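Data block below; observations after.
What you see is the complex with one protein chain gone and the rest in place.
Let's look at chain A:
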Amino acid sequence: MALATPARPAAPAQTGPPRHRTTGSAKRARWDMKYSPYLYIAPFFIVFGIFGLYPMVKTAWMSLHDWDLIGEHTFIGFDNYVELMKDDYFWNALVNTLGIFVVATVPQLILALFLANLLNRTRLRGKTFFRMAIFVPNITSVAAVAIVFGMLFQRDFGVVNWLLSFAGVDAIDWDAQRWSSWTAIAFMVDWRWTGYNALILLAGMQAIPRDLYEAAALDGANHWRQFWRITLPMLTPTFVFVVLLSTIGGLQLFTEPLLFGNGNMRGGTQREFQTLAMYMYEKGINSLNTAGYGAAIAWALFVLIGIIAAINLAVVRRTVK
């Protein structure tokens, strides 16, 4: 910006009004130096304030009330949280969320590691193409993915059951049991996120100095040994970062299980795959008069993610040392 140029030193001959003008522009310049940085960072804070901070504060306030979305609000203190601790369905949703997270994330990260290692080979042809290709699922709309996978995992006309029928397996009603619904949802999550994680891991792998591998090769270590002894240990910080990202995403899982369950907030007739986010929506939005309770679930979810992130951080600190 032009204003940021420092004021020209005043010529000694000049006195009176011109001098006055110089101090004016110097003042402006100083003002500019002091305050414009706030203006530059303002957009983030404004957007965060409106869409991040305000909803959080409002949600906290709501969670202390018996809050009817289109009716009255009564202050009840921490009753919602006390109730929540005794609520079977809350704990059920928590188990589902963590369960789906484990079922989805473990194979996902192993596969991502494998893919990244493959793409890291120096002699691979069409490297850029493959790197782009594995990222494409990630930019596909979640709803589209969920709808398509929902059809693949249909009971009567689904492709998966059709393929399984060749192996002599009877038609599986995917959304009727815990294990099958979790598997189907894990497939959707993995399809979208494996490539994304593979790219991050690949970036981590490329930061490992080449000469380590060359030295290892000279010592007679094969590819497999190099992978275990060099790649994996050097990759740990990246790996923990990927785990952290997956955790945050996994705990907020919503669209995939919702659309898999045909748009019903229950997530299966016996809540087999209702996640915390879905339970929050059920209580907070779906049944009008329990919005305060829904807000309490939102805060419980927030605290939970905080705890898990803290554990992750502790692990990173230890491994990086």
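Convention: a contact is a pair of C-beta atoms (placed from the backbone, for glycine too) under 8 Å apart; a residue touches a chain by one contact, two chains touch by 3 or more; residues count from 1.
The rule is simple: contacts and distances are computed from a predicted model.
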Self-check item: Missing subunit (named according to UniProt) among the choices "Heme exporter protein C", "Secreted protein", "Cellobiose-binding protein" or "Bacterial membrane flanked domain protein"
Solution: "Cellobiose-binding protein"
Quiz item: Which residue, A:Phe45, A:Phe75, A:Phe135 or A:Trp179, contacts the hidden chain when the whole complex is considered?
Solution: A:Phe45
Practice problem: For the chain that's not shown, point to the residue among A:Val82, A:Val95, A:Val159 or A:Ala176 touching it. | Solution: A:Ala176
Self-check item: Touch criterion as defined above, residue of A:Gly168, A:Gly220 or A:Gly263 at the omitted chain
Solution: A:Gly263
Quiz prompt | On chain A, residues whose C-beta touches the chain left out of the figure | solution = 34-35, 38-39, 42, 45-46, 49-50, 68-71, 150-151, 154-157, 173, 176-177, 262-264, 266, 269-270, 285-289
